[in-house]
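Of the protein chains in this complex, all but one are displayed in their positions.
Here is chain A:
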Amino acid sequence: MGHQDHSFSCAIHPSSLHIHSAFTLQSELELELERRARKLYEQGGQRTMAVAGLGETVCELRQAYESGKTRSLAWRQAQLRGLLRFLKEEEEAAFAALREDLGKHRAEAYRDEVGLLVKSANEALRQLGKWTTPERVWIPLVAFPATAQIVPEPLGVILVFSCWNVPLGLSLEPLIGAIAAGNAVAVKPSELSPCTAKFIGDNIGRYVDASAVKVVQGGAEVGEQLMEHRWDKVLFTGSPRIGRAVMAAASRHLTPVALELGGKCPCIFDMMGSARELQIAVNRIIGAKWSSCAGQACLAIDYVLVEERYLPILLKVLKSTLKRFFSDPDHMARIVNARHFERLSNLLKDKAVAPSILHGGSMDAKDLYIEPTILLNPPLDSAIMTEEIFGPLLPIITLKKIEDSVAFVRAMPKPLAIYAFTGDAALRRRIVEETSSGTVVFNDALVQYAIDALPFGGVGQSGFGQYHGKYSFEMFSHKKAVMKRGYLIELTLRYPPWNERKINLMRRLYRFDYVGFVLSFLGLRR
């Protein structure tokens, strides 16, 4: 797994590498990182050659699109069915790749990736006819006889940048939408999940039309090279830093982009009505933090806000449920690589933060495993409270009144999702009306991702552009306005030479004052 992270402007030279970390396995980690950097540097030469082939790939995709083959419904359906077969026949291999890259249990791999893809592909197949049908719209009488409709057409050639944490899902979910909309597509899976990237690249060509659906492997330079070309749309899932670079690169070609970024998704925890509800709520919180890629998910709960008097009972149930769920550490994913492991352990090593660790905290650098960790009131200006955690560390912040959570959340950048466990309708209304986020979910977390009718996407710092269900189709379509007229009725007063009389007639028409118009026209009214 020796690859650089998604960082567009970095060139690692072994001697320039330095680690400033104070934890026990430092020397081993340092050696490992140096080893990888050296390897990368050596591979640099090979990589330049690989990158040259990109131009051809892009060319082939454009030719495939221009040939018109991706437009037919039959072609789109064949690809979607191909994807379904791929997911069915290669399911075990998919599980193995996800297990290798992230330590995901097969249940998690099905629940969060494979299963959702099957659902989405089936939905697209079911709805394709409806989505591609032009929509007739109203037309004013004055234009009679005429028709007006909105005709969806594909944008052309799409580029999808996937992310490492849901490597299969974030590659194929956009692919489903782009294909349904009739485009040719290039997918660049994340090199940080290399087994899944290889799995997709090696196999998908047997199930879909490889001339119009291509997988491009590689890291940062490949990403940069890809952005040198003109695309008809780019979808990027990842960090805001790289999102900025992608959008800036896209601006050179006026390529529209959609950015799916992250943020610190808060969980506002109000008192529950019964012990049963409390248990269910805690199940759901744990599910949305630790059971999904060990917290490395853009939609994961980042931190919890709770009233100080409810803290003891929340903690009690959290701890006991954690024990029950993760009795076997095999059921929690691991940290993706040493760099992120180091990042996360640094969050905890921060001298101001370490004392707030209430539960967990143990780590194993060799296995890239971090125990589910709970912190209580770390300083709000520490890194763990200002950056997106993306890991199995859960800070709990206590408040005097739960209503203060609204102001707390408003002071932070807009996240991808806000979660709130509460039965209080007034608080619910305040959260919806006074905060802004991609999504709001009450009494659960993460599940909104599975609902096709709800658009998935961020706002502000968490990105822009939405997909899932018909939104995926629309994301990769252009809604073309088409109006048709006949020659039957001619409105001569449109034409020069113009005079006040004509203008007055037009005034009446524009007010849809047809009677007044006729009277005026006949000279019976000024």
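Couple of notes before you dig in:
The rule we apply is simple: contacts are C-beta pairs under 8 Å (C-beta built on N, C-alpha and C of every residue); 3 or more make two chains touch, one makes a residue touch a chain; residues count from 1.
Heads up, the rule we're going with is that contacts and distances are computed from a predicted model.
Per the UniProt record, the chain missing from the shown structure is "Aldehyde dehydrogenase", taken from the list "Elongator complex protein 4", "Glycosylphosphatidylinositol (GPI) anchor assembly protein", "Aldehyde dehydrogenase" or "NOL11 protein".
Touching the chain that is not shown, out of A:I357, A:L399 or A:V432: A:V432 (per the contact rule at the top). Touching the missing chain, out of A:W75, A:Y310, A:F408 or A:F464, is residue A:F464. Although one chain is not drawn, the whole complex shows that of A:A250, A:L368, A:I396 or A:M412 it is A:A250 that touches it. Although one chain is not displayed, its contacts with chain A can still be listed: residues 68, 71, 105-108, 110-111, 115-116, 118-119, 122, 137-140, 143, 148, 150-151, 153, 155-156, 232, 240, 243-245, 247-248, 250-252, 254, 256, 259, 261, 276-277, 280-281, 283, 286-287, 291, 325-328, 331-332, 410, 428, 432-434, 436-444, 447-448, 450-456, 459-461, 463-466, 478-487, 490, 494-498, 502-503, 506-507, 510.
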